[in-house]
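Yeah, one chain of the complex is gone here, protein chain that is, but the others are all in their spots.
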Amino acid sequence: MTNYSKIYKSTHEAIKDIPDNSSIMIDGFGAGPGGTPQNLIKGLKKIGSKNLIIIGNTAGITMATGIGIKEGSKDIDISILIDNNQVKKIIASYPVAPSPSILTSFEKAFNKNEIELELVPQGTLAERIRAGGAGIPAFYTPTGVKTELANNKESRIINNKEYILEYALKADYALLKSHKSDKIGNLIYKGTSRNFNAVMASAANITIVESEIILETGEIDPHHIHTPAIYINRIVKSYE
Amino acid sequence: MTNYSKIYKSTHEAIKDIPDNSSIMIDGFGAGPGGTPQNLIKGLKKIGSKNLIIIGNTAGITMATGIGIKEGSKDIDISILIDNNQVKKIIASYPVAPSPSILTSFEKAFNKNEIELELVPQGTLAERIRAGGAGIPAFYTPTGVKTELANNKESRIINNKEYILEYALKADYALLKSHKSDKIGNLIYKGTSRNFNAVMASAANITIVESEIILETGEIDPHHIHTPAIYINRIVKSYE
Amino acid sequence: MNNKNKLSREAIAMRVTKELHNGNVVNLGIGIPTLCPQFIDPDKFIMYHSESGVLNYGEMASERREDTNLINAGGQYLSWDNPGMSVFDSAESFAMIRGGHIDVAVLGAYQISTQGNLANWKLTNRKSGNIGGAMDLAIGAKKLIIAMEHIDKKGNIKLVNKCSLPITGSKCVNTIVTDIAVIEIINECMVLKEILPGWGIQDVQEITEPKLIIDKNLKEIQL
Partner (left out) sequence: MNNKNKLSREAIAMRVTKELHNGNVVNLGIGIPTLCPQFIDPDKFIMYHSESGVLNYGEMASERREDTNLINAGGQYLSWDNPGMSVFDSAESFAMIRGGHIDVAVLGAYQISTQGNLANWKLTNRKSGNIGGAMDLAIGAKKLIIAMEHIDKKGNIKLVNKCSLPITGSKCVNTIVTDIAVIEIINECMVLKEILPGWGIQDVQEITEPKLIIDKNLKEIQL
């Protein structure tokens, strides 16, 4: 029975049940719009869910800095949710603009203590999310040892080297962007737009993807699939 | 400079420096010859290195049981190293034949206490090897809790659930089999022959692959690569 | 008593398939579980997962098209033709299992205790046994179904108060489908839900060590 389909008719249908207080993983490496599920983010603004915890690599730096976006583009990032007062907390590795002279929506809110931040090194963020998806509740890592991020964390010597204990990250929802998806949710990403998308796919209770191209199930070579369908719950077509 | 090449002229040249007492990861899911680097194993028998620790999913069950091999095939597995008295220890998840009436080379030696066994659940084996390649020295896992494999292991309650602590596995060498490789070691595996190959690639000091097909660097689409060249040190052509 | 009719291995598999729902991801162990797909209602879409690193596989390969590069965990050759199949490495395959992404695992068993402990990897007369993916599946699958004969070939009882064999997982079994009964483990009790026509409750109890709780809606096994 290959008519099975996880495709939703509209962005709104795919995300309308996201309640207040949800934790949501949203990809977008952050240095440009690649991999960012812009339509799902816009939809999330429309439904207006409040007190969200957003987990991602940046706290939305693309719109304010122009990094990685083309002139005249209408690309958006999670700043529109922050501006709309929907976000209570960000978990990210690269929360502010590289230059202190540019204030992102996040940094403005953060400076006024209107939003919380959990700062996580990028590799630890990826590994914590992977662990969340892989049933590993906690792991030791050398990253961050003896830095201020190690304060209040357990440390342990293994084979004469110091490590800190980090816990898995999971979320209620993950919002992804893929290049291709078949109807059951086998995904292919383009280039570096795979980065956090492919990791977040496994770590949420409900994973929703917007895909540039939707194919019939069976049109993708089994060897070329980046994210197997097991991780995907809902699919919508990405529109420009 | 894309003339850079990791290709060795012969199997012998690629493995001749493997000394006695080495730890060696060798793929082969074990249920059949798929993914097993048979030429590298034969070469290892020829050079005769002793007191080896072999890390793999099985302890060599294909030759004795015929599981997954075609009639009249000359497929071999690591049993030929055990028969040649080269192996002091096996780390595996599926060490013996499914039927107690078939004795593999390993089980014969094990019953005579001529070889050691460290038994590891398959998922824990994969995760320990991945951790070894990924710089994670140890992690907690739910697999094996309250079984005899948890004896002498640390346990810990996280969010009201019990887990045990498992340590990373690394090796001096990994011997892999791929379907395709370019000259710098970007690999493509076929079907389920990827399974432990792609994990072991990252966890050894020196990773050696035998590949059915060798391509010019640049002939593989960047999206289709299963094991990036960073993990591969030596490449040889696989012959029948 | 042992002269009474029992379900065939195929019929046990058939009963198991009623527990598999549309859209489920299912991992089938070696033995009776492998017989399930042929009995699945064709209106149901089931994604089969195998530890060997494949999802959404379909039929076994026809003899002419067997490929040693596409096997399930038991070493059987799979067909390349199932639409939507994917292949991946072992770390990913077990991330799926341990991470709770498998809806149902169906395994065999040597012994099951009333606490839901499963023993299926090692017999006492052998110096080692095979774990393979069983320990991961036992604790990782959202629902664990055991498909087996109610007693073993020598007449030994398999449903016990406490496993005497080394266990595979603790408190992990949800449902047991045997050749004479369907039993659920609820709050560390074995609850008799369905019984094969011709068998009385006492007949089943005689070859089941823990005291069975009788479900108030006890039914005949429905195939």
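We call the chains A, B and C, going by the order they appear; numbering starts again at 1 in every chain.
Heads up, the rule we're going with is that a residue touches a chain if its C-beta (ideal position, glycine included) is under 8 Å from a C-beta of that chain, and two chains touch if they have at least 3 such contacts.
Since the structure is predicted, the reported quantities are computational estimates derived from the model, not experimental observations.
**Student:** Since one chain is left out of the picture, which of the remaining chains does it touch in the full complex?
**Tutor:** Hidden chain contacts in the full assembly come out as A, B.
**Student:** Among A:Ile80, A:Leu119, A:Ile158 or A:Ile214, which one is in touch with the chain left out?
**Tutor:** Result: among the candidates, A:Leu119 touches the missing chain.
**Student:** Give the residue, chosen from B:Tyr8, B:Phe29, B:Tyr163 or B:Tyr231, that touches the chain omitted from the document.
**Tutor:** Selected residue, touching the omitted chain: B:Tyr231.
**Student:** Thinking of the whole complex, not just what is shown, which of A:Ile7, A:Ala31 or A:Ile47 touches the missing chain?
**Tutor:** Checking each option in A:Ile7, A:Ala31 or A:Ile47, the one touching the absent chain turns out to be A:Ala31.
**Student:** Please identify which residue in A:Ser10, A:Asn85, A:Thr192 or A:Asn205 touches the non-displayed chain.
**Tutor:** Answer from the full complex: A:Thr192 touches the omitted chain.
**Student:** Looking beyond the chains shown, say which of A:Ile24, A:Leu40 or A:Ile69 touches the absent one.
**Tutor:** In the full complex, the listed residue that touches the missing chain is A:Ile69.
**Student:** Mind listing the chain B residues that contact the chain we can't see here?
**Tutor:** The list for chain B reads 1-4, 130, 132-136, 182, 184, 186, 202, 216-218, 220, 222-223, 225, 228-231.
**Student:** For chain A, which residues lie in contact with the unshown chain of the complex?
**Tutor:** 29, 31-35, 57, 67-70, 75, 93-96, 98, 100, 107, 110-111, 117, 119-127, 129-130, 141-149, 179, 190-199, 226
Here is the rule we go by: only the chains that are shown with their structure count from here on.
**Student:** Between chain A and chain B, what is the gap in Å from one C-alpha centre to the other?
**Tutor:** 34
**Student:** At least two other chains touched by the same residue of chain B: list those residues.
**Tutor:** In chain B, the residues touching two or more other chains are 127, 141-142, 189-191, 226.
**Student:** Send over the residues of chain C in touch with two or more other chains.
**Tutor:** 54, 80, 87-88, 91, 94-95, 97-98, 140, in rising order.
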